[in-house]
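Quick one: the structure is below, questions incoming.
What you see is the complex with one protein chain gone and the rest in place.
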Amino acid sequence: MAEPFVFDVASLALAAPECFLVALGVLLVCAEFLFPGQRLLLPALTMTGILTTLGLVLAGSAGIGFGGMFQVDGLARFFKVVCLVGTVFTVLLSQRNRQVEGMRHGEYYSLLIFAVTGMLVMASAADLIVVYLGLELMSLSIYCLVGLLKHDLRANEAAMKYFIMGAFASAVLLYGISLVYGLAGTTNLAAVSAQIAGRDAASEPLLLAGIGLLLVGLCFKVGAAPFHQWTPDVYEGAPTAITAFMSVAPKAASFAVLARVMLAGFLPIHEVWAVLVAGIALLTMTVGNVIALSQTSIKRMLAYSSIAHVGYALLGVLAGTEEGLSATMNYLFIYAFMNMGAFAVVILLAEKGQRRESLDDYRGLAASNPMLAALMLLFMFSLTGIPPTAGFIGKFSLLMAAVHAGYTGVVVAAVMLSAVSAYFYLRVVRYMYMDAPAGGKDVGLSAGVAVALGLAMVGVIGLGVAPSALVSLASQAGIGFP
Amino acid sequence: MPLYLVLLPLAPLLSFLLTLLSGKWMGSRAHRLPILAASISLGCALAAGWDVAHGVVTDADFYTWITAGDLQVSFGFLVDQLTAAMLIVVTSISLLVHIYSVGYMQGDPSYPRFFAYLSLFTFSMLMLVLGNNFLQLFFGWEAVGLSSYLLIGFWHQKKSAADAGKKAFIVNRFGDFGLSLGIMLVFVTFGTLHYQEVFQAAPGIVGQQFTLLGLTFELPTLIALLLFCGAVGKSAMIPLHVWLPDAMEGPTPVSALIHAATMVTAGVFLVARCNPLFELSSVALNVITVVGAVTCLFAATIALVQTDIKRVVAYSTVSQLSYMFVACGVGAYSAGIFHLFTHAYFKALLFLGCGSVIHAMGGEQDVRSMGGLKKYLPITYWTFLLASLSISGAPGLAGFFSKDEILLMAYTTNIGSGRFAWFIGLVVAFITAFYSFRLFFLTFHGRFRGSTEQRDHLHESPPVMTVPLILLAVGAVTAGWLGSPEILGGHSMWDHFMAPVLGRAEAHVPHFTEWLLMGISVFAGLSGIWLAYHLYVRRPELPGQLRESFSETYRWLVNKYYVDEFYVAVLVQPAINCSRYVLSAFADATLIEGVVNGVPRLIGRASGRLRRLQSGHVQHYLAAMASGAVGLLVWLYLV
Amino acid sequence: MPILSVLIFFPMLAALLVLPLDKDRPERIKAVALAVAVSEFLLSLPLWSSFDKTTHLMQFVERHRWIEPWNVQYALGVDGISVLFVLLTTLLTVLCVLVSWRSVTEKPKEFFVALLFLEGTIVGVFCALDLFLFYIFWEAMLIPMFLIIGVWGGPRRLYATVKFFLYTLVGSLLMLVGIIVLYRAGGNTFDILALAENQYPIRLQLVLFWAFFAAFAVKVPMWPVHTWLPDAHTEAPTAGSVILAGILIKMGAYGFLRFSMPLFPNATRMMMEPMMILSIIGIIYGGLICISQSDIKRLIAYSSVSHMGFVTLGLFSLNTQGVEGGILQMINHGIVTGALFLAIGIVYERTHSRAIADYGGLASVMPVFAGFFMLFTLAAIGLPGTNGFVGEFLVLLGAFSSRSWAAVFAATGLIIGAWYMLWLYQRVFFNPPNPGLQGIAAINGREIVVLVPLAALILVIGFVPNLLLDYMHVSVAHLLARIPQAEPAATGPLHALAALLP
Partner (left out) sequence: MVPLSWYLLLAAALFAIGLYGFLTRRNMIVMFLCIELMLNGANLNLVALSHYLQDLRGQIFTFFVIAVAAAEAAIGLGIMLALFRNRRSVYSDSITSLKE
């Protein structure tokens, strides 16, 4: 039934960005040995590589390769861009963060690159095997990145937790895949879709179990409740740049997979899983927003906030429509800018030996660093979804998609929860602007972080007031998916 | 529109603005402009009266005030016989009070402000009487209320004065509440607020009904009663009379002008002006008659025992206003306005006389500290005597003619409560004479009961004050002659003059009955004077004994039947308590804020709880994931 | 010249010009801010002079495509209903800058930036002809307001500002869902004029009416969602209170006029009585609660609840007098309450107390100021000759025409209003002078300049209200023509709620 696996140049061309990244990763490992002591070399190389990849992604043509296992289409391309944008930010932030947190390992960049490779593979995965492989490539790299600070207890713990739970999730995912394989007779998503179309899923418990377990695994990766509990701990323990990275790029890649599996594979039984996704989305938003209220560490708060945002992004998947998919993509793209911006501020504020990750450290920031505070204010309002920031555009597109798909009740709950979220985002603003300063904050601005901040600011404002292009691109990328 | 009509209200308005702005600079010369303005107004009023007497009735719009949908209201002037009479009363007394105040208010630090307010009042009152539509009436109505508020509280550093001003305004608002609803009902009924149009269409609404708050009324009755609410407030009828006695906190010239001669009579003016509407409802007329009669007796009895010289006169004012309402209630609008006219002069005279006494006594107002002032204040004494005689209905003086006509009309009317009103009126005529002369004797006869410093201070007022007294005394004597009835050889000129506006209520009784009634009322008045003389001049020890033997009645009277206390207990205090405890503390702070703050607090608490689920134990997380997965599968199967 | 765009973005861009100024030279910052505000006011004057009063059509229209995939337009325009609010905004902002001259000592730069930014967004709200654009401005305005209250406010400013923000946000977000539903129902457009062409099913109308109600009622604020207002008004700095009371809360009532009534005419007709009842409760409740307040600003704040009750009562009378009275009353309230807050700001600068008990006898110390305050008080209690009277009378007349009982209950507000305002006046200005007030400075020239325009407006509108009413007639008539005049079979509140059930 499966067509022969053909290995051809066309397929390779499709996978050019991935191939390029692998090469880059290897090169980076070597460069560490070849040119020791060149502090700026690795980041520069990485940045160049990522930008090149970005160019390759944008320039590449659409198509299906590797015997239908690897697909480059609007969705893939869009998510790849999001992942790469997230990585660009990460590289920019890493400069300072590494100095601050005392990371001197050359493998940092290569691991980052391998992780990104995994993500790009995930975005293009049209077969469950590829999904699994991409996922593992990404996850394994990130486990390492999280635990890269070998002597930091918190990083150790974070890596351990992430690893154990990630491994568990992979196993569950894999078992789910195996069940789906058995019942659909194939691992190709398009073929799966064709197989199960017209079947009464409700009468096939094993298929349901397969779908359920798949969903569990993917939900773990995106960090949806109740599979979210690794997120806060890992985000807090990981080096801040990696936290920022994790909150954007892997999440986007996992969403790519989630979207493709649910929409390309299981759309025919949308009504079966939609209710699950609705429940998960609601629970995720609730848990994320509510628990974030009582956080005292900004990193942890942002971790819970990222959980909440996953809940919003799930609304697009829930809708199960072209519009929903575009909305999710749209949202994740915007989220990359605002969240990276927020993390950039967090990174900038940290000093050697002083993490300054407590919310209290933000008291009176507006007095000592007005620019930084203003930017943080912008990002916080954007995360809340207040216009004219980009966050509003993202949220609006999601709400619109969900309403149009008929999930008005869920949307009402979502907006109420986003009002809850306003409280903790505003708390940061309140501390910065309305409280007395808690000691002077000498902030040494590095070029990388400055560029990151500028980029984030331009993105948040620009996408807020002129979102037309992004919205068009996202909706074009979503074409053909319902 | 004749120029003088524009000038009539404009002069005092400009005077108000200019005096207010230039007050600091003008200082003790601040009275010049207002007096000039008042004189101009008087001149214009006389011109208007002249025109009206020659049959020229003006009804013209000045400019359009409010346009909204089918509502179109203008500022405009209607000058007919009624207006002309009011204009002359208002401007003449206003001018005299202005002049009087130059002496009375001399040396007051806020001298310019006082005159500015007087001008404001004159302007407002003129706007009230000149208006050719209900809304302008309301404009003037509220504006005189404002002037009254400002002038009562003129000495605002005194808490009692500030309280009294506020009370006057708020109590009046209760009346305005009805009045404004009445005006709206007029608009809804007739589609216009213009007097002439409304009055022309008025007969057409007989028999129509209107449902308000679930109660169905005859439309004319409802309109009339709502309008009358306003009159009750402004003219201090029961149950809204409580503000007027307190209003005596204001400077005495103010009491004379506003709280005796002009503003408080606006209620009578309103009823008279709207007589085509009131005529349509016998229910309303009966209500007016009864309210008038009851207030009449009520106020007169309180006046019996008051010891504050101004308060006695104030209650007497309430009582006399009630006469006017009785007149209107029995359909004798012309008689009511006639009494308004005569009363303006003798009551203003009484007040200004009081002012002169107070001035001489250095601010003392308690009659128990006076006595024997006759020799110190001769002019005041004689003018005061004339005023007292006039109010007591001594034959030939102003009060005699007007009061007598009212009693006659009440007796002969076909309004059901007419006889009742007549009887009360007669009793009150007796009481009025009694308390007026009680006051007179206590003040001017006997021996001086004040301190020696006060005695040394005693002096007759300067001419700037006494000349107005004398002029008013002339009015108090002669004003009545205009309405001298035919049986006394007069021609009822007043009634003839007013007939085009107010209609003519003829008393169809034999001359004998008319004579008899007149005799009875004169007798009542004279016996009142005699009794006062007996009790306070011949047997000064008697009043004390009477007080002893009727102590319970005395207590009720001297406390004004506890009406103020009653209102505080059932209206003011409950409202404050409701505000503080029910609304502020309970509904707002507990109920609504409870939800508003409670939901976030609940979420916050939930956050604290949920947060602990994140225990840090990886096993717990795994368990949560596993149970989540199981839950997911179970749900999948169940759904 | 695209005048509306200029009016919206000029202050915002100018605010950016303020940013690089030296923060140690506040005088220059203030001067620039004042210049911007005054220029903005002058720029807005053509709206007054070149407005065509004979048409209900939108004027000064600008229309550009903006977010094409969603069919969002950048569409601006004003009609007789909105044009006056733009002018009110630009005028009050000038006064706000002036009154903040001395009182804002901390971070003056940020303050004026926030104020100017706020001005731009508010003008945007009144000009937007596209629901999406409207919502952008509607929400964007929260940001500067949040800061103004929270940074420059009184002792409980944090609580107040967060409450204000969240309260309004919850309402707005419900409206957002409504907007999205309407977008699809109305044929995938956010164009207000196009949306108004359609006739929506009655059930949808009712649902959307309530969704929009959530946002507008909070903003107005109608009882029982008014409790953010006393805190926000009280704690905000003077300029913040003025903007809040003067303009911000008008946006709610404006929303009813611009959206709820034309878009959901049948629902509006059905909801007439419930809305009137809520308004009346607001009038009486807000008024009565004022009687026991001990804080001046809080008292004025609650009085706003009462006065805005008159506004919504007028609007939902659904007849010409009511609606025109309601609109006029919105402007009046902006002027009068704005003036009251400005005046309170002026004394607060001297005494640093908002407690009524700390005052007394102020009329002896500041006579001119007392005169101004008296005028404002009188306007607040609706004395004829002031603007307050015209508005209230029209509202009551409108209410009386549609539901006579409503006018009866609402008119009690006149009594209560006189009670608390005069009581306030007495305790602050009359009575024996409070020794603590001896020697405070009389009102100065700058402050007189602040108060005179409003005092003049109070009298001008009081005597010549047609100056403003003329602007509204045609637009209001057009609006009312959309609303069915026939009463639905049953209009009780219970029936209305029942219609919402599936």
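A, B and C label the chains in the order they appear, each numbered from 1.
Heads up, the rule we're going with is that a contact is a pair of C-beta atoms (placed from the backbone, for glycine too) under 8 Å apart; a residue touches a chain by one contact, two chains touch by 3 or more.
What you are looking at is a predicted structure, and each value in this text was computed from that prediction instead of being measured.
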Missing chain -> touching shown chains A, B
In the full complex, which of A:Ala13, A:Leu27 or A:Ile164 touches the chain missing from this view?
A:Ile164
If I consider the whole complex, including the chain that's not displayed, which of A:Phe70, A:Tyr109, A:Tyr132 or A:Phe481 touches that chain?
A:Tyr132
Pick out the residues on subunit A that sit against the missing chain.
1-2, 128-129, 132-133, 136, 140, 143-144, 147, 150-151, 153-154, 156-161, 163-164, 167-168, 170-172, 174-175, 177-179, 181-182, 185-187, 232-234, 236-237, 300
Quickly run down the residues of subunit B that touch the omitted chain.
611-612, 614-619, 622-623, 626
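We take it that only the chains that are shown with their structure count from here on.
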Counting only Cα atoms for the centres, state how far subunit B is from subunit C in Å.
37
Here the gap between subunit A and subunit B, centre to centre from mean Cα coordinates and rounded to Å, is 78
Can you check how far apart subunit A and subunit C are, centre to centre, with Cα atoms defining each centre and the answer in Å?
43
Of all residues in subunit C, which are in touch with two or more distinct other chains?
166
Sites on subunit A at which at least two other chains make contact
423
Subunit C residues within the subunit A interface of the complex
66-70, 107, 110, 135-137, 139-140, 142-143, 146-147, 150-151, 157-158, 161-162, 165-166, 169-170, 173-174, 176-177, 180-181, 183-184
In the complex, subunit B residues that touch subunit A
600, 603-604, 606-608, 610-611, 613-614, 616, 618, 620-622, 624-625, 627-629, 631-633, 635-637, 639
Contact set on subunit C toward subunit B in their complex:
163, 166-167, 224, 226-228, 285, 288-293, 319-321, 324-325, 361, 363-364, 371, 378, 383-385, 389-390, 393-394, 396-397, 400-401, 404-405, 407-408, 411-412, 414-415, 418-419, 422-423, 426, 429-433, 463-466, 469-470, 473
